[in-house]
Every structure is written in structure tokens, then in C-alpha cells.
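The other protein chains are all here in position, but one chain of the complex has been omitted.
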Amino acid sequence: MLLTLLAFSIAQDQLGFREREIECNTTETPRAILARIAPTLDPTSMRVAVDCEYHDWDTPIGTARELALIPPVSGG
Amino acid sequence: MLLTLLAFSIAQDQLGFREREIECNTTETPRAILARIAPTLDPTSMRVAVDCEYHDWDTPIGTARELALIPPVSGG
Amino acid sequence: METSILFIETEIVPPPITLPSREIGACVEFYGIVRELENEQPLKALEYSVYEPMASQQLARIFDDLSAPHPVRAIVFIHRLGVVPVGEASLFIRIFSAHRSEALAFCSAAIDRMKRHVPIWKRAVLDRVRV
Partner (left out) sequence: METSILFIETEIVPPPITLPSREIGACVEFYGIVRELENEQPLKALEYSVYEPMASQQLARIFDDLSAPHPVRAIVFIHRLGVVPVGEASLFIRIFSAHRSEALAFCSAAIDRMKRHVPIWKRAVLDRVRV
């Protein structure tokens, strides 16, 4: 299954891209995907969103289309 | 001594005037002045201001120039 | 703290926003608007009157008192007098501060105190009465 991985702000800086298509399966967790794509990135420093909703790092992504790395937000 | 008595809102309605010069002496209290000018007016239903400051009904007016009857306020 | 207190007989038009310094992070504006229903009576308008020298003095003191717990940089206060039709603003307040919490807290507290202490009065102009 094809998943769009989005990286914002410092996550984008650290990964070197904003958006990438990656191959995943429905039983994978965000933590496992991150460990595979960017093993140096620390998941405790950010939140993760699946299809525009905050998601647990350890809950499988299921049939999600989009996974986003959300570093600490600072709007306003 | 000449004092300007001001009456606002319902106090003005009840007294029938907005402003009147009255003769007073420095030892008179607002309560005594009101009882003399408008014996039917109830001082518990309003506050009194002396020279633009809220004042006790029972403290003499001293050398004040202006006494104002302040019914419950409703700005905003 | 820059303070401007104004009572006007005409429609309130907020002055253009000019920041008092480059350290302003928040601007809060409040419009108090005349509603159609007050105490379940349909209104046409409210009519406002003021004891202006005392009101100005009280407001200046309220703003000064509140600037201790809620430090803000500038305040614009405009209250309309006379007949204010339903749907128009009777009150406009603009507050500048470094951070949002001060301006919001100041705004809320200033209106509360004004409503309790500042000699301004309103009177209903009912729907059946011609304004």
C-alpha cells in the first residue's frame, strides 16, 4: 500500500523533504515506519498524525493514505 | 456656599431637573441636602458623588462645588 | 500607558490601528452592540447619557488600577451617547499589549468595572415609540 509521508518544520529540515510516497502495510505502526525511513529521528520530540488526526505512535496505520510528522506547533 | 446639584437618569426624572444651584454649608451631608431638596427621593436607591468622586451619604460635603445623584449605572 | 477616552454622539468608527511600539504582540478589540431583545422587550434602540467628567475620571482610574495586574501598553475607549439603534455599537474598546493574556483579561475586567461604577446610563427606546 502506498502512503504519503509528510514532514513539517524541523522534521522537514531533518528529513530533507516535505513529502514522499512510501510503501507500507496496514499493520505497520507510525513508530515502525519512522524507524525504517528515518532511524535517526526521535519520535518523542514530535507527534504523528494519520489522515489529519493525531495518532498514537504504536497503533497500526490501517488503510491510511497520509502520515504526517508534527513537531511542536507554534501558530498564533 | 453655592453647590451645583446634578441629577441623572431616573433621578433626573424624579426631581424634574438635571442641574440646580443650591445654597449649602460645609457641614451638611449629602443625605441632609437630599432630604431638604427632595424629601421623597430614597437615597438607598442611588449613590452620590461629590466633585466627581463617589461619596458617603453621611460625610459632610466640605467645600465641594458639585453634588451628583447617581442612580444604578448601565453603560456598555 | 497611553489612554484615550472618548464620548461621541455619532456612529463609532474605530480609528486606524497604529502600534505604539514594536513590542506589541496583541491587539484586542471589543464592540458592545445594541441587541433587539433586552429583558424580553423588543427594542428599537437604546439611549445613552453620561456624567462625563466623572465618567472620564473613573475610567482613567479603572484603567490605571487594572494595569498593575494586567500590564497593557495602550487603550482606546469610545462610548456612544444619545440614541443607538439596534445593530450598532454603543461601546468600542481597543487594547494593545505585549501578550494576549493581559489584553484579554484587561478588556474583560475593564468592562465589568465600567458596568458597575462608571456613571453612564441607558434607557430603552421601545419598538412602538417613534425615535
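Before moving on, here are some points about what is shown:
Order of writing sets the chain letters: A, B and C. Residues in each chain are counted from 1.
Note that in this section a contact is a pair of C-beta atoms (placed from the backbone, for glycine too) under 8 Å apart; a residue touches a chain by one contact, two chains touch by 3 or more.
Nothing here was measured: the structure is a model prediction, and the numbers come from that model.
Although one chain is omitted from the display, it touches the following shown chains in the full assembly: A, C.
Only one of the listed residues, C:Leu66, C:Val84, C:Cys107 or C:Ile120, touches the absent chain: C:Cys107.
One chain of the complex is left out; on subunit C, the residues touching it are 17, 19, 22-37, 86-87, 89, 98, 100-101, 104, 107-108, 111. Within the complete assembly, residues 6, 8-9, 49, 52-54, 68, 70-71, 73-76 of subunit A touch the chain that is not shown.
One rule holds for everything that comes next: only the chains that are shown with their structure count from here on.
The most distant chain from subunit C is A, comparing centres defined as mean Cα coordinates. If each chain is reduced to the centroid of its CA atoms, subunit A and subunit B end up 72 Å from each other.
In terms of their C-alpha centroids, the spacing between subunit A and subunit C amounts to 48 Å. Taking each chain's centre as the average of its CA atoms, subunit B and subunit C sit 26 Å apart. Of all residues in subunit B, none touches 2 or more other chains.
Residue positions of subunit C touching 2 or more other chains: none.
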